[in-house]
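Only one protein chain is missing from this complex, and each of the others stays in its spot.
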Amino acid sequence: MKKRSNAPFFWLMFGAGGMLSALFGTALVLITGLATPLGIGLHSDFMAYPRVLAFAQNFIGKGFVFVVITLFAWHAAHRIFHSLHDVGIHNGTVAKLLCYGSAFVMTCVAAYSLLCIGF
Amino acid sequence: MAEPTRMIEIQMLRYRPEQESEPIWQSYQVPFTEDMSVLQGLQYIKDDIDGTLSFRWSCRMAICGSCGMMINRKPSLSCQTFLRDLLPGPVKVEALDHLPIERDLVVSVEPFVKKLEGIKPYIIPKEERALSEGEYLQTPAQLEKIEQFSSCINCMLCYAACPQFGLNPDFTGPGVLALLHRYNADSRDGGREQRMEILNAEEGVWSCTAVGYCSEVCPKGVDPANAVNQNKVNSALDYFIRFLPNSQSKKGA
Partner (left out) sequence: MQSKTTGNGVRRNPPHPPYVRPMAGWWARNPFFVRYMVREVTAVAVWVYALVLSCGVLRLSQGEAAWNGWLSAMQSRASIVLHLVLLLGMVLHVHSWFEIMPKTMAPIIVGGERVSAQRIQRTGWTVAVVVTVAVLLLAVWSQS
């Protein structure tokens, strides 16, 4: 009897994260990483503390930030893990721990921080 | 005045286990005409230059699936690849990638055949049916769901194309999974449950990373990449639905 793979869970996370990052990734990188810091198209105080805090304290804003970080991280972890195999790095357990472990850590950091921020 | 015979260089990866421990390249000058296929070039070499060359072929018309090989690094049927399209040459010919070489261009096919046999590639009726009930009726739409996947000629070009198979020969692979899908998707078939174990295994659909080269090289338009990736959804559904109370699915191994 062949052993059933547990891949489906990770694959669904990969798929959801891939779709989310395909739709929102470009805009988010532009806003947070380029437009705001350089003051192009957006004021450099677009991400000032009070504004961002309010966003993260808002139920929807909190959910959005959590889902983005979590799904981006799990999508990337899954793909990177398989890419390591593609280039000949086959040590399953260590690679799995590093890849999915990093996604797990990011998920926890996001959850913890967003809860600390409060409502 | 007769036209000078045009020549093309064919470089072949030779492997004769009794005389070399590793494959070596050998070069041949082959006269060719506009209508000659690479297969005909190989036949010229075997007939007129070097009779020791070994390769499989049969129908010469892209339906038997015997003459698959790497032509300029692309898995191709040599009967369907023409020397005129490969000018000025040289044409590099090797045995299909990812498969062990028995000799010259001949690869081991037994593992593939075993996998093919292992998926129950036949209609398993949903329920017992008497002859008197007549034939199964199938609408054009039902046929459409399976037709392309039934076109496979077992040429193994998709296995030569698939790097995941190259990295892990236990991967069931594109061709076999496409055939599995052909039967699961057939309106007459009731054997889905029996084939799920193969799909659900790590060496089933879950070794596929959607490279897609298999579908690119398939000479019959089977689109095995689509067959495999459609079944990721089916396998995932099977994975989660088995936890529902009335599920018929077998619990995992």
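Labels A and B are assigned to the chains in the order they are written; within every chain, residues are numbered from 1.
Criterion: a contact is a pair of C-beta atoms (placed from the backbone, for glycine too) under 8 Å apart; a residue touches a chain by one contact, two chains touch by 3 or more.
Please read all numbers here as calculations on a predicted model, not as lab measurements.
Within the whole complex, the absent chain has one touching residue among B:Q26, B:Q80 or B:Q230, and that is B:Q230. Although one chain is not displayed, chain A still touches it through residues 17-19, 21-38, 41-44, 46-47, 49, 52-53, 56, 65, 68-69, 72-73, 75-80, 82-83, 86-88, 102-103, 106, 109-110, 112-114, 116-117.
Interface residues of chain B facing the missing partner chain: 15, 17-18, 22-23, 73-74, 97-98, 100-102, 107-108, 110-111, 114, 141, 144-145, 163, 166-167, 209-213, 215-216, 223, 225-226, 229-230, 232-233.
Going forward, only the chains that are shown with their structure count from here on.
The geometric centre of chain A is 38 Å away from that of chain B, both derived from CA atoms.
Contact residues of chain A toward chain B in the complex are 1-9, 11-12, 82, 85-86. Chain B meets chain A in the complex at residues 163, 167, 197-198, 200-204, 206, 209, 232, 235-236, 239-240, 252-253.
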